[in-house]
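Before I ask anything, let me first share the structure, which is written out below as structure tokens.
Missing here: one protein chain of the complex. Every other protein chain is in place.
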Amino acid sequence: MTGYIFRRVLQAIPVFFGTTFLIYFMVFAMPGDPVLALFGDKTPSPAVIEQLRQQYHLDQPFIVQYFIYIGGIFRGDLGVSFSGQPVADILARTFPVTIRLAILALLFETVAGILVGLISGLRKGKLFDASALTISLILISLPIFVIAFVAQFVFGVQLGWARTTVGPGAPIQDLVLPALVLASISFAQIVRLTRSSVIETSGLDFVRTAYSKGLSRKRIIPVHILRNSLIPVITYLATDFGVLLVGATVTEGIFNVPGVGNTLYQAIIRGEGPTVVSFVTVMVLLYLVVNLVVDLLYGLLDPRIRFVK
Amino acid sequence: MSATDATPAKSAETPLLEIKNLQVGFQTQRGMVTAVNGVNITLMPGKTLAIVGESGSGKSTTAHAIINLLPGSGRITGGEVLFEGRNIAALDEGQMEKIRGRMIGFVPQDPMSNLNPVWSVGFQVEEAIRANGIATGKQDVKKRAIQVLSEAGLSDADKRLKQFPHQFSGGMRQRVLIGMGLSSNPKLLIADEPTSALDVTVQRRILDHLEKLTRESGTALVFITHDLGLAAERAEQLVVMYKGKVVESGPSREILQNPVHPYTQRLVAAAPSLASRRIQSASKPLEDLGYEATRVTEGVDLIAAAESRVDAHAAAATAPIAIAVKDLSKVYKIRGGKGSASTLNAVDGVSFEIPRGTTMALVGESGSGKSTVAKLLLRLEDSTSGEIRIDGTDTAPLKGKSLLALRRKMQPVFQDPYGSLDPLRNIGNTIAEPLGVFNVGDKKSRRARVDELLDQVALPKSLVTRYPNELSGGQRQRVAIARALALKPEIVILDEAVSALDVLVQAQILQLLSDLQAELGLTYLFITHDLAVVRVIADNVSVMKSGRIVEAATTDEVFGNPREEYTKELLDAIPGANIPLGV
Partner (left out) sequence: MRSAGHFVAPLEETPIAAIDDVKVAEKPSNLWIDAWRDARRRPIFWISGGLILLVLVVALFPWIFTQTPPNDQCFLSNSNGGPDSGHPLGYTKLGCDVYSRIINGTSTSLSVGLLVIVLTTVLGVFFGAFAGFYGGWVDATLSRLGDIFFSIPYILAAVVIMSVLSQYRSIWTISLAIGLFAWPSTARVLRAEILRVKQADYITASEALGVSKLKILFRHVLPNSIAPVIAITTISLAGAIVAEATLSFLGVGLGSDVMSWGNDINRAQSDLRTNPMTLIYPSAALSITVFSFILLGEVVRDALDPKARALR
């Protein structure tokens, strides 16, 4: 297992440098003045421009700029936002909210998704299965901002069950509706993935062997069918985290949840280029870390991975 | 069907298992398809019975129906399965759970897929013991699990409990499965081709062990196999199935010596394991047994084929050498854990010569390096050292045009009938591909050549517009042979070319290969793990083990007078080898 962890961490290093380089390259290797480009049609004050030039060391050659920037990341210096606040400070304030929202969403999508997928897979072709498949297909087709608006309109405006905006310092129950919206698309994917995984596993030889040993269905379903079906679901959760990040940006923005996503959302809407770049970088790094953690978790779930030399 | 024929003479004892007129159907889009149709089987306590048949004969379905574990949409549509006089086909799922494991144990076919990869071996044995109430309490269950696995022949069972299936070899996994099947002391054990995925020598050891265990505990055994020799060797009673029906059943020896049904006769004639022992079937003319039909002759008689080969061999002794291999070695670098690299001598100083127009069989178990030799000969990989001469030309330095000329001279046929043809190209294009690569002839002459080749491999010309998925395994191998012959090569490398086929089809392809050799003067290198088929196709045999040739001689010498211990072991492992039959 230590060998596996070591190898997996080693693999993450080139990806870390690759992704940060790529983002940096996209922004600063473009033709023209990168600083002016970041502001789009806005005209920043000369002082702000000068500050940015210093922050990104634009007087240095490109590759040097990159390494200075990477050095900053390692020291926890993520740059300064448009309004002059250190990005790290904004993160410290907004991150806990986003974590709460993300955990709620993850909880909804995995628990409900796996449960519905399992029942669907075990009752393939029945009414429950057919409805679950149809509903999940429709959910997948709805862009997240459409779901967010519909939820806001129906539950917030018409039924009045939830607040349409959350705002700073809101209690956790106000996060339920945004979390459900955020969870919806992944929920649908998890239902479909669990379902097909359960059907496939149920047909495998070792399940029949488990029955032939005299085990009951009540034991075989969790121990042999569900346990094995979870492996692809966990892998999916890792790649799905990217969707969750984008979803969080849109959802937090629409519901005005004061989290990391909302900060990015506001920066995008206002065209504050430097803040956008900083926060996208933060999210990509988060994505890398989550993928690494899930991969290690995967090693725990699947002994075949763990013991490969 | 008259069921009385199947019932043995009245006995005071009640049968342990009595299957009466069993019908099994599978629900498909086009309605119910019958897989088992009116099967009758009677098994007394402590006895052994084998069900023999080709793939699709319904033998495995019958076995699964006994413990009601039919796959997918399959279900019992008629008849009774009486276990100790109780019809278990009518039981509900809860009652059936109590029968499975405790009363009837099951050993499945493929050791690779029948253990759950995410749980330790110990966990999987222990849950069976606990479910059947054989032991309770953590320590007792563990003790029983260790006992069961040691009895199944797994050494260091206590240490191995914590290990996972992928850390076990195929043979070890099969021992675990046998241990599981017997863990709750069932009265009946159903073994569904328990060893067909294993090497012959491992197969033999495991079957010996299984026999010993069931004999000691008085467990009755239903044994499913496609190998008639294996069935006759291991079981007292034989049931021969064909297309969902029992065509013949009774005492093993009697059926083998006196097969009555034409299908059984075909099987006996075609079983390579029996043919290589030159068993003479003492069957009576069918008319005497109440059959109107005359003796069926369209089957292939491998014994006759084997005998005619001996004559041909004498003539070939003076032929020039087609393939000469000297000190051939192939070393692979394998990346070990933590960056260290080790090497594997896949082929280690191999030398042999094959005279033109003859067949040499290269025999070995998995990992012996026999397929690597084929790749080196075909120049699909380069050798580490040593020399390969084809018709006197060293092949190592060949490049470009001269390498193409070599390829034209030598063509392969591979094992997997499902992977040997491109599924998106029709048969005509597949066979014509070599002609296109070498720019042989024009469109019209190529089409004529394809027709000629189809004719040579006894397939109808109408197949040219068809695709591989419409053909059976045997037919696909015929197409693969036709493609190999398209450029009129001198040498054909047959890498396990018949190993995946049912015995009757296998015999038919062996006959075809034999005929083609006589007709076209081909030289064959016949690579196989199955010593049994060697007898009927090869003039010379080389036995490979761990990358080396341990014994090389004429086929008659190897079978009649093997010198090496390993060769003897391989010969002994041929199923049916120990059947004492009057010759």
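By letter and in written order, the chains are A and B; residue numbering begins at 1 in each of them.
By our rule, contacts are C-beta pairs under 8 Å (C-beta built on N, C-alpha and C of every residue); 3 or more make two chains touch, one makes a residue touch a chain.
Just so it is clear, the structure is predicted and the values come from calculations on it, not from any experiment.
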item: Omitted-chain contact residue, chosen from B:Thr48, B:Gln203, B:Thr225 or B:Ser249; value: B:Ser249
item: Hidden partner chain, touching residue among A:Gly18, A:Gly76 or A:Pro96; value: A:Gly18
item: Interface residues of subunit B (partner: the chain not displayed); value: 1, 5-6, 8-9, 40, 237, 242-243, 245-251, 254-255, 258, 260-263, 266, 289, 291-293, 296, 298-300, 378, 380, 403-404, 407-408, 410-412, 414-416, 419-424, 426, 430, 433-434, 437, 459-460, 462-463, 465-472, 474-475, 480, 483-484, 504-505, 508
item: Sites on subunit A contacted by the missing partner chain, in the whole complex; value: 14-15, 18-19, 22-23, 26-27, 30, 34, 37-38, 40-41, 124-125, 137-138, 140-146, 149-150, 152-153, 157, 164, 195-196, 199-200, 239, 242-243, 245-246, 249-250, 253-254, 265, 268-269, 271, 273, 276-277, 280, 283-284, 287-288, 291
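Keep in mind that, in the parts below, only the chains that are shown with their structure count from here on.
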item: Chain centre separation (subunit A, subunit B; CA means) in Å; value: 50
item: Residue ranges of subunit B in contact with subunit A within the complex; value: 67, 69, 71-72, 93-94, 97-102, 105-106, 108-110, 113-120, 127-128, 131-132, 164, 166-167, 177, 180-181, 183-184, 336-338
item: Partner subunit B, residues of subunit A touching it in the complex; value: 3, 203-206, 208-217, 219, 223-224, 227-228, 231, 301-304, 307, 309
